[in-house]
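A single protein chain has been omitted from the complex, and every remaining protein chain is retained in its original position.
== subunit A ==
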Amino acid sequence: MSTFASSRETTEGTIYSVTGGDWDQVASEIGSAKEERVVVNMGPQHPSTHGVLRLMLELEGETITELRCGIGYLHTGIEKNTEFRTWTQGVTFVTRMDYLSPLFNETTYCLGVEKLLGITNDVPERASVIRVMMMELNRISSHMVALGTGALELGAITPMFFAFREREKVLDVFEKVSGLRMNMAYIRPGGVSQDLPEGTVSGIRELIKDLRKNFKDNAKLLIGNSIWIKRTKGVGYLDLAGCITLGVTGPVLRSTGMPWDLRKTQPYCGYENYDFDVITADTCDVYGRFLIRMQELEQSLRIIEQCCDKLDKLEAAPVMVADKKIAWPAQLSLGGDGLGNSLDHIRQIMGTSMEALIHHFKIVTEGFRVPAGQVYTPVESPRGELGAHLVSDGGTRPYRVHFRAPSFSNLQSTSAMCEGSLIADVVAAVASIDPVMGDVDR
C-alpha cells in the first residue's frame, strides 16, 4: 500500500490518505489486513454532503458501526457579528444563515425584535400576509432543492433539472419583489421593506397554475421510479421517541406520524386564518420524509392562493408599522441606474425638512432602542423549528442573538439513523434530513 496512498503511523495505527481512483487496489489490500475495522472520512467536500459536512464512518465491511459528524466548516460568526450592528442590520446577517430559506430566518428574527419592542399587534395585516406568502413561496423553493438534490444524490439526475426549473420561477418572484433572489433582507422589524410591485399578485396566480401542474409531473418522476423507492423505503429509520429526545422537528418528525407543525399548533403571522393540512407519514423513513415534502408543496400553494385573495382586499394598505421611530425609511424606487432611494424622498429630506433629514440619519446610523429583556420566537421553517433567542440590554444593538437552527438539531440524528446500515444509505439519510450547512454552522 505504498505506491498509491501515502501513509503515516499514528498511535491509532496506520493512516492511509486515499485520493480516489484507486479504490479497487485499496479494497484488496485492506481485505488482507489483520484488522477489519476501517474508518472512512466522507467529506467535507463530498458532493452528497450538502456543502461542507464531514462524516466519519467506522465500518465493518460495508456496514456502519459508528458515525460521527464533523461540522463548523461554514462557521461565519453571524451571531457575534449581529452584536456589533443595529437591530435592523441584523436582518442582513441572519438571512445568510439558512441560505435556502432566508425569509424564514428574517421572519423569526423580526418576530423576536417586534416582541421585544412590544409591537407584535401593530404590524399591519398586509405586511403579515406578504410575509406568509413569501415564506410559503420560499418553502416551495427550499423543498424543490431538497427533493431535487435528494434524488440526484441517489443517482436520478432528471428530477433535479425539473426541480430547479420550478425553483427558478419562484426565485424570479423574489427578485421582482425584493430585488434579490437570495438573502433579500426583505422582512424588517415592523413589517416588510417595501410593498409588492404592480402585477405581482396576478403573476403569482399564474405561477400557481403552472407549478401545480408541474409538481404532479415531477412527483411521478420519483414515485414512479422503482430504484428511488428501493433506495428510500425503510432507510434512515428514526421513530417518534428518537425524534423527541433528539429534539428533531419538521418533516423528519412528521414522518413518524406526529402532526406537529407550528403553523397549526402555535400560529404566528396569522397562520390561524389560513386553511391547510398538516401532512404526516407513518413510515419513519426517508421515503416518508420525501413524500411529506412533495405533499407540502400543494399545501403551500393553497396558502399562497389564500394570500393572493387577502392581498386583493388589502390593496394599498400599509406594509410597515406607523411608528416612524421604528420604521426604516426605505422609500425605494426604480431609476435609470437601478433600484435606489426614491428621489422624491431624497428631495424631501434634503430640500424641505431638516428634521426629516436628522431623523433619517439617526435611525440609519444609530438605529432604534429596544427595551431590555429576552424572547424566543419560533417559526416552522422547511426543516423544522427555527427559533430566535434574542437578548436586549436596552441599547440599539442586540446583546445576544442565538438561533436555534433546525438543521443543527436534526443533523444530530444522523448517527441514530445510519449506524447499523450500509454506507450507501448514509447519503439517502442525510438527504432526508435536508441540512443546510449555513444553518448548522451559522
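Assume a residue touches a chain if its C-beta (ideal position, glycine included) is under 8 Å from a C-beta of that chain, and two chains touch if they have at least 3 such contacts; residues count from 1.
By definition in this document, contacts and distances are computed from a predicted model.
Chemist: Given the choices "MxaA protein", "NADH-quinone oxidoreductase subunit C", "Cytochrome-c oxidase" or "Phosphoadenosine phosphosulfate reductase", state the protein name listed in UniProt for the chain not shown.
Modeler: Of the names offered in "MxaA protein", "NADH-quinone oxidoreductase subunit C", "Cytochrome-c oxidase" or "Phosphoadenosine phosphosulfate reductase", the one UniProt assigns to the missing chain is "NADH-quinone oxidoreductase subunit C".
Chemist: For the chain that's not shown, point to the residue among A:Gly13, A:Gly72 or A:Gly335 touching it.
Modeler: Once the missing chain is taken into account, the touching residue is A:Gly72.
Chemist: For the chain left off this view, which of A:Met56, A:Leu180, A:Ile244 or A:Ala356 is in contact with it?
Modeler: Checking the options A:Met56, A:Leu180, A:Ile244 or A:Ala356, the one contacting the hidden chain is A:Ile244.
Chemist: Looking at the full complex, which residue from A:Arg205, A:Arg302 or A:His402 touches the chain that isn't shown here?
Modeler: Final answer for the missing-chain contact: A:His402.
Chemist: On subunit A, what residues meet the omitted chain?
Modeler: 71-72, 75, 77, 79-81, 83-84, 115-116, 118, 244-248, 258, 260, 265-266, 361-362, 365-366, 372-376, 378, 385, 387, 389, 391-397, 399-400, 402, 404, 408-409, 411-412, 441-442
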